[in-house]
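Of the protein chains in this complex, all but one are displayed in their positions.
Let's turn to chain A:
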Amino acid sequence: MSTHTNPPTKRERLVVVGNGMAGIRTLEELLAKAPDRYDITVFGAEPHPNYNRIMLSPVLAGEKTFEQIVLNGRDWYEANGINLLTGDRVEVIDRANRTVTAMSGLTVGYDKLLIATGSTPVIIPVPGSTLPGVVGFRDLADVDTMLEAAAKGGRAVVIGGGLLGLEAANGLTVKGMDVTVLHLMDTLMERQLDRSAGALLRHELERRGITVLTGADTAEIVGIEKVSGVRLKNGQELPADLVVMAVGIRPNMALGKAAGLACGRGIQVDDAMTTSDPAILSVGECVEHRGQTYGLVAPLFEMAKVAAARLAGGTEAAYTGSVTSTKLKVTGVDVFSAGDFTGGKDCEDIVFRDAARGVYKRVVVKENRILGAVLYGDTKDGGWYFQMLKDGTEVAPVRDTLIFGQSFGGEGAANPKAAVAALPDSAEICGCNGVCKGTIVTAITEKGLSNLDEVRAHTKASASCGSCTGQVEQLLALTLGDGYAGEAKAKPMCKCTDRTHDEVRRAITALELKTIPDVMQRLEWRTPDGCHHCRPALNYYLLCEWPGDYKDDSRSRYINERVHANIQKDGTYSVVPRMWGGLTSAKELRAIADVVDKFAIPTVKVTGGQRIDLFGVKKEDLLAVWADLNAAGMVSGHAYAKGLRTVKTCVGSEWCRFGTQDSTGLGVKLERMTWGTWTPHKVKLAVSGCPRNCAEATIKDLGVVCVDSGYELHVGGNGGMHVRACDLLVKVETEAEVLEYTGAYMQLYREEARYLERTAPWVERVGLEYVKRRLVDDAEGRAALNARFLFSQSFSQDDPWAERASGSVDRHEFAPLAQVG
């Protein structure tokens, strides 16, 4: 039925464009099925025979040679009678005459044509992207360029923190270059990894000496005759002798498009891998199938099978799309991801973390079937999960132990007690303090210890990061049998963890944990990203522990602290500018009045904290309101913060006939020193000029009562549902002492109280005697606490309103995304 315009030959002619992985795999499959059916010609633009492209990474890292990754040498083509034309790019397809013409001018006729042209690296169109020294990572020529540059040492910048970019970065580091990876998103390999696994990977790469910059948007590649650096949109400039672009790939469909084949994101094929022209098939990364393009070999191999069967004359074989899995090929880093691990409706997340081994596993299950998996550090079960995922296997029978992997399966839950019992006496239980099993058991029996705290006190086991607490409890149970009553457990922080606030804080210090994902990983959180109880607490603990170092996580703050205003019951906000020590001026009052008129603010009220509250401000107006208040010299009053709220004062000796000291002036000094700090809960101060105490100083977190001979400091009071009057801490003689004590007290509270615990319950919990011991009896400790407070203040006294009103911070918080309908 087909009418050949070419002179008939004995065999049909098959031409393959693209001597890469998909094209040649198709030929291998075809030769196995129908070895004599076609006269075959292969065009390859690269000057090499067919090689294993995915192994270019080990070639770059020096772990393999090119010869070792050749899949089919020239002898294979010869033996199978294939006419191989390397280094000759096909330029034109003439569908009417069924011929292709290559760069060399050679024209070859076909009965069937297979397009397998793969893809090309995306080169982002910034100035300088065509300079010598800028390469993609796609073929052997790119690897040669990189190796040449690496031989001279120097610096490399890799743009793109996906699979390819990281493999390039690793290879170049191994070859002695100083490598920086720029990644636009905040998680490496964000398409394959969730945030927790991404954070682990980042640490590992940093440990290997690779610098990783996330949120880095490239503006320009700098250089005169060749690359000399990369400039980012934020102005930062990085010197570079080599720039590798690994931001993505683009299906190589130009040839097909020019020939008039239907194209979308790639050359469109049906389930038979046939293009819109029945004589032309296409496979590999250049195709679009059911709206999908692929960048991994497994789907290409499935396509190759189908194309081969069809070329061999079959009419049944059909390709229906692929589920893919990914592994990173960096020696010593095990990362696996498969399927859809984004979670969502009706999905269940099973998370397993083993901090000691650096393992993170997450399997997403929906309706009893695996939907996706992310594994870090221990990927040996990746294949097992992937198989069940592809097969849609019911996981109910192994559900409870699924996360422990295949070798575990079936045998019922592990018995942790038996596991501990089986350990030899020399097995190390507490890694932080190097305490082994024998030592703990001996201490329990010889010293008659009966609970965790005693074991901690005597052996130090589990006294630092606490990750071995469970094992120590097992040892207590094993050694004492029924004599062990268990622990009177302090309440865990929230449902995401068994640890208490104090344990978490200890671990943050002992293990130098510096981000929320780090804490969740090392302390084996049970949820992927915590909840509204633990995230704000962790954010505070990290901020307090690492001043200047830790980057505040706005996503882990309550709305009021995120937008620096108080949300009201109708969704509007209130705005409270700071009035230092309750003092104001005509200029400030006039600016406030103007703002009220300009933005039609419905309610203006004087607060109990001696300042003015503007109620009913619309969120979109906040920035403009703040800008006007800033212009009159006013800053945020932090009326929304777990931080310093107000310093209430009375008029004191300046005007009052009873006044003994300048209480207003001292209040202003205290507020200037303490504003902007973040604390476990809100903090309010006050200064009264005499014992008549008009500023109600003795129901404040810290209240100063002036007397003739100096200043009384009162602590741990509050109003509210359960009024608590302060305890007298100490009496001092000078303002300087008041300031030092205040700084030290604030810092002690910041470092030791639990999140959302106000000073009143905190002082009751630890006891006034303890606070006195730390602040009054220990002058050196007091000075050190004060110094730490002032140090952390050096990072926290930027007006959050000004930062936002100028448009430089969190713009997206204040504007709707879109207006429709």
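One rule holds for everything that comes next: a residue touches a chain if its C-beta (ideal position, glycine included) is under 8 Å from a C-beta of that chain, and two chains touch if they have at least 3 such contacts; residues count from 1.
Everything that follows uses one rule, which is that contacts and distances are computed from a predicted model.
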Undisplayed chain, where the name is taken from the UniProt record, one of "1-deoxy-D-xylulose-5-phosphate synthase", "2-oxoglutarate oxidoreductase", "ABC transporter" or "Nitrite reductase (NADH) small subunit": "Nitrite reductase (NADH) small subunit"
Options A:357, A:491, A:569 or A:722, residue touching the unrepresented chain: A:569
Identified contact with the non-displayed chain, of A:70, A:347, A:730 or A:787: A:347
Contact partner of the left-out chain, one of A:195, A:208 or A:369: A:195
Identified contact with the non-displayed chain, of A:284, A:339 or A:528: A:528
Residues from chain A at the interface with the omitted partner, ascending: 186, 190, 194-195, 341-347, 349, 527-532, 535-536, 554-560, 562-563, 567, 569-571, 812, 816-821
